[in-house]
Structure formats: structure tokens, C-alpha cells
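Every protein chain except one is present and positioned as in the full complex.
Chain naming follows the written order as A and B, and within any one chain the residues start at number 1.
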Amino acid sequence: MSEILDYLPLLLEGAWLTLQITAGAAVLGLVCAFASGLAAVSGSRTARAVSMVYVEFFRGTSALVQLFWLFFALPLVGIRFEPIAAGIVALGLNIGSYGSEVVRGAIKAIPKTQYEATVALNMSAYRRMRSVILPQAVVSMLPPFGNLLIELLKGTSLVSIISISDLTFSAQILRSGGSDTLTVFLVVLVMYFLMAYALTLGMRALERRGAASIGRGKIPIQRDVAKLPEPV
Amino acid sequence: MDTDKLADVVHVEPPAAREMVRFDKVVKRYGDNVVLRELDFHVKPGERITLIGPSGSGKTTILRLLMTIEKADEGKIHVDGDCLTHTRRGDHDVPADEKHIRQVRKKIGMIFQQFNLFPNMKVLRNVSEAPVHCLGLSRGEAEARAIELLELVGLGTKVDAYPSQLSGGQQQRVAIARALAMQPKVLCLDEVTSALDPELVAEVLNVLRNVAASTDITMLCVTHEMKFARDVSDRVLMFDKGQIVEEAPPDKLFTQPEHQRTRTFLRAVLEEH
Partner (left out) sequence: MIWDWAYTWDILPELLRGLVVTVQATLVGSVVALVLGLVLALLRRSRLAVIRIVTGGFVEFVRSTPLLVQLYFLFFVLPSLGITLSGFQAGVIGLGVHYATYTSEVYRAGIEGVPRGQWEAATALNLPSSRVWRSVILPQAIPRVLPALGNYVIAMFKETPLLSAITVLEMLAAAKGIGNQTFRYLEPLTLVGLLFLLVSLPASFTVRRLERRFGH
């Protein structure tokens, strides 16, 4: 057991990099998801086509193939990524294509009557999206986004194959260094599980806040204007 | 509700034309189904009209076309002297673009059967959001006016509630305040009490009676509440199969309908109530 203490620092370092890559790819993925999802519901035929190609391409091929393509094939046409950047870009674009479907689905699921109400109030298309549609749609995006975030965390292990020293890579190093592989891998699996669990808890908290923001679930204490003391 | 107060809060600009609403040979189809066939009619400024008729006769479609929620297939619609559906380019009329529609649509408001409040906004913001972004009021002004309006519809204590915390009748009163906050010259009321429990109908109709009594807003109303129609409207239009069958002041149309179709319809409706 004391051996664990010897290799724990290496694993923690790997886990830290795993989290950083997860965060970077999540941000990129979120940007792609909203850009592509909004394009998919836009009035522009071109924007819809671009979004569709992006989504079908990245969902239709494998994340590891995309990573390899970015890392090994693109340099041949003169585009070169640092390994970590390649990992973040590949994973971000990949998860963004799934996120795009989430965004599109959530927007499409807002009842038509909400759209009609914005017309009756003479709102512009931008104002409709910004004040009415998105605030409601984002709330229903949160649970599927939570699932995608866990998929992304798991997916970051792929970067170990292009020799980025994330948690999975650290485990492989220890294995080839002759450590007790059973313990090493059990510890690594538990570390992944704990990270996933922490992310899930975070997303649940966000979901509760989201539900409250549209008047569902537990709503924060009401400020009853009529009962406020008169200003002195 | 204080009627004079309402007149103070809701300022309706004087009409610019002699007809507030005019439909010119308007045709609306859904696939092969013709809902409105070359419909002509007009509404004078300040006039209150009620549209009655069997379901599927096209009454609600009229309101939805006027509100630009749906597009007419043929014909033109004018509001307060401006054409809502077309703009003039050279010596042609071309279908209006979004910018033109928004310019004319400012004059129109609508209250829906299902209230259609925004669930993500508290009551105060439901009423003040559009005035801030579409009329250019400051947040402070818009909220002050919203609070006044909400007090006038009897919901001064609910400004900080979410729609989901209100009863149907309360939600519909918020929707009325929301529509009035935009200072419309024309108000479309689409079966505004149909989704309400019977005991909540009166509170909504009373608010509307007061709006009718104390403002000059032109109203087009689709309703099954015949008593309300009788109290409020100047003219009742009976629709069937996308055309006006008969029109008359309520006292005349409800007591001595001329048309056989109107008689059968009224009998059926009155028996039900």
C-alpha cells in the first residue's frame, strides 16, 4: 500500500492535466455547440447547411480518428498543432457537434405560443432569442450538457495515445515502469469516477438554479412588494 | 379597478386614419382548405367588434393575420392608414419586409387563449421587458408603468412572482397588463377566457370591461362569452366558412338575427350555457 504514496503525485499531476483538457475542450465545445445549434435554427440556408455538415461529419466519424487526423495528417498540409492544443481542438469540435444537437433540440422544443407572444409584443428576432427563447432553452439543455461533460471527461483519455501525460498516460508510464499494475489501474479508475462524480454534482446544482430561474422547482424566497416597509 | 386611473396610464394616440383596421380581399389557405375567402371588412377607431361563428370559420385566423403571426396568401391588411402586408416600391406593392412590419405592428397588441406569459421572467419583467426593448423606455420608467398597470388589474402584490405561481385568471390579467404596456391602438382578444376555470372568468372579463370603458383602444374580440360580447361590443360579425354571414349591433344580432345560419349557431351556443 505504501507504494501508492510513491506514485500518487504522478497520478495527481495527470489528473490535473485531464481536468485542464476537459475544461478547455468544454469551453470550445460550448462555443461550437451554440454557434452550430443557432445556425441550425437560423433563417439562412447556408448557415443551416454548414451546421449540418459540421454535425454529421464529427458525429459520423470517431473521436480518435479526428484526433489522429488533426495530429498526424494536418501537419502534412502545413497546419501544425501542439499535442495539447490538438487534443483540446479535436475533443472540443467532437463534443460540440453533439452539443449542437442539444442546442437545436432545446430551442425547437420551446412552444410556438412563446414565439407568438413575442410577435404580439413586437420584439425583434434578436430580442426574442435573447430574452425569451434562450433563457428557457438553456435550462432544458443543462441535463444533456451534463451527460456530454462526463463523456468529454472520459474522452480526454484518448489524448494519452498521442503521448500527452494525462491521467491515463501516467498510468501507462507506471505500468511500463513495473509498478503494481492492478493497484495503479484501480486507483486511476477511482480517480476518474470521483472527477465524474464531482462534475455531476456541479451540473445538478446548476440544473436546480436553472429550474428556479424559470419558476420551476424550488423558488427563492419571494420579495412581496406590498409588504415592504415604506421608504422613510 | 379604478377606471379613470387606467385612462391615465394607458395613453392611446389619436387615430391617423378613418379606418383603424381594413381587410382587403384577404385570402388564407391551409393546404387545400380555404379558411378566409376574399374577406373584406373594416373597423373604425375606438370601435369594439366581436367575431362569432362555429369553430373553423376563420375568426381566430383573422386575429392571427392582423397580429402577423400568420401570413395572408392574398389581399392586403391596413392598420391605422398604413399597409401592414405590403410596401410600395416604385409603382408596385411588394410584400412588406420585417422592418416595415415591425413599424406598423407597434400599433397592435394581442391577448391569447393560453396567456403565453414568459415562464422565465417574473411578472414585473413580463410586463416591462418589451417596453424597454421595443419602445425604448428606460428600465425604471417601464417598471414604474408596469407596476401601475399591475395594480390596476389587481395584481400589485404579485410583481415578484413567477407565472407558474399564479392562477389562470391572474396569469391572464398579467397578460392584459403586458399588452396594455405597449400602448396599442388595436387589441386582439383571442378566446381569452376559454382556458380558464369557470370561477376565474369573471375577474378577467371585469378587467376587460374596464379597459373598454376607460380607453379608446380599438378591440377585435373572438369569444364564446355572449354576455360579454353584448356588453362591450358595438358590432358583432357572424362568420361562416371564411365569410361574413351577417353583421349588426349586438342588441339586434342577438335578438333578431336575420340569417338562418346565425340563428342555428346562437341557439346552439345559448343552449350550451
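The criterion applied here is as follows: contacts are C-beta pairs under 8 Å (C-beta built on N, C-alpha and C of every residue); 3 or more make two chains touch, one makes a residue touch a chain.
Because the structure is a prediction, the values reported are computed rather than measured.
Asks: Relative to the complete complex, which of the depicted chains are touched by the chain excluded from display?
Replies: Output: missing chain touches A.
Asks: Quickly run down the residues of subunit A that touch the omitted chain.
Replies: Those residues of subunit A that touch the unshown chain are 56-57, 59-66, 68-69, 72-73, 76-77, 150, 153-158, 160-161, 168, 171-172, 175, 181-182, 185, 188-189, 192-193, 196-197, 200.
One rule holds for everything that comes next: only the chains that are shown with their structure count from here on.
Asks: Where on subunit B does subunit A make contact in their complex?
Replies: Residues 67-69, 98, 102, 105-106, 108-110, 112, 114, 116-122, 129-130, 133-134, 147, 156-157, 159-165, 178-179, 182, 188.
Asks: Taking the touch rule as given, give the residues of subunit A at its contact with subunit B in the complex, in rising order.
Replies: Interface residues on the subunit A side: 113-114, 116-117, 119-125, 127, 131-132, 135-136, 139, 213-216, 219, 222-227.
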